[in-house]
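Working notes for the structure below.
One protein chain omitted, others in place.
Showing subunit A:
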Amino acid sequence: MKWLFGKKNKETNVETLDSLLKELKASSDFIHFHYEQSPHGYWISYFQTLVESKILHRDILPYVNKETLKSLEKFKEVIPIEDVEITSDVKKIKNKILQGYVFIQLHEHDNEGLIIHAATHKNRQVSVPEVEFSVIGPKEAFVESVDTNLNLVRKRLPIPNLRIEEVRVGKLSKTRTYIMYVEGISNEENVNTLRQRVKGIDFDTITDSSFIAQMIEDNHNSPFPQLIDTERPDRVAAILAEGKVAILVDGSPHAIFGPTTITEFFSAFEDYFLSWHIASAFRLIRIFAVAFSILSTPIYVATITYHYELIPKDLLSTLITSRSNIPLPPFFEAVFLELTIELLREAGARLPTKVGQTIGIVGGIVIGTASVEAGLTSNILLIIVALAALASFTTPIYRMGNTIRLIRFPFLVLGAIWGFVGIVLAFSFLIAHLLKLTSLGRPYLEPIYPPRITDWKDAIIRLPYSYLGKRPVQLQTQDTVRFSEQHAKKKRDHISRKSDIDD
């Protein structure tokens, strides 16, 4: 069977230092040269593209003199860089050189040498979040450098219990992946599950955290994301304090975290910055938007095709007038419009920003009006489909928004076949699927099912902070108490002005 799968992609095994340097020299950006200072100099090797030349010229080369030339130990003492080591471990030397270390030998064929950290960091400045933008609240977003990202999180949680574990993932990319959790709060079972799954990943290159999210999710065949991705360091800090576990991946401006529930996908982080009534109202609007987005077109098709008796007389005449010239059956009319909207969305997402806006106007206004005038679609359906598309964009998590748009189509098909009966069937399939889903082994539909009343405080609505004293039951945290609710209540009573009714 071996011939079938080809040779196993083994890493080339370098045994000696000489052969390592020879292999590395095959790349044109690898520098291996003799730095001459009488009587003999050093042999210096590094990747030009990985090393910060400033460090090399300021902190390393000036210290080459008669004294330091005597031995590597002397040199190590003198240079002002901390991360310096003398080693003869070939494998280690290889890894370090590939990470941007400078390797220095006393003589050309020496077996040991000095590895000095001089890696360059080219990255974007921390900027404003674009996907999860909030009007009020912090405006920092993660960037591609994981060190910066870790710093952004850690400075918000200055506690020794914040654990950060490094795992290298990807056979070729060896991507630095960090599992973050707060020891003493988060459930160890969750951490272990996540750690095991991350370590179990067998893949060549990990480009982004979404790769890892897809590989470690409980059910790969579900259209629903089971881990949330976020670009907000403040959100990561908050969920860590809540007892969840986060993963940061080098090269990705998105952190992922879990375990999560479906309601969390419809809560924007801005909800916590607004007063609780407003936040709860917004969340309800979002839930309504999801229901509307999934159900409106299928209900239209089902009603017009089978159940027009449902509609009261006055409304029916409006509907009939708008549909009287349309040659297509409602199902095809709806599919045509839905596909148009999806085309516009996809084109808008692929095109550069400025062209995208033009396309939006052309598509939205010109095509919409033209297709109604041409008698291809009815006005009312156009309104419904546009509203449904708009509603699907209210979902704060991008990946969930995509899912919402996709699952509308099975509803549409079943609604066209069996009317309302078909829609309820599709709905039952959806519920059954959600019931079976888990996020890191924890039920996905919680707190709706299993019904846990205490977790309703921050699910579909958000109660005032003084009621959020307990961590979610869902997470089974080691430390369940965030703060004393009684104490908070006393303080609040103290602040708020008392009525004089009993005086």
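Brief remarks follow.
The rule is simple: a residue touches a chain if its C-beta (ideal position, glycine included) is under 8 Å from a C-beta of that chain, and two chains touch if they have at least 3 such contacts; residues count from 1.
Just so we're on the same page, contacts and distances are computed from a predicted model.
Name of the non-displayed chain as stated in its UniProt record, restricted to "Ferritin-like domain-containing protein", "Dihydroxyacetone kinase subunit L", "ABC transporter ATP-binding protein" or "Spore gernimation protein GerB": "Spore gernimation protein GerB". Check A:151, A:428 or A:454 against the missing chain and you find that the one touching it is A:428.
From the options A:307, A:350 or A:490, the residue with contact to the chain not on display is A:307.
Which of A:315, A:339, A:362 or A:481 touches the hidden chain is settled by the complete complex: it is A:315. Mapped onto subunit A, the footprint of the missing chain covers residues 306-307, 309-312, 315, 414, 417-421, 423-425, 427-429, 431-433, 435-436, 445, 449-451.
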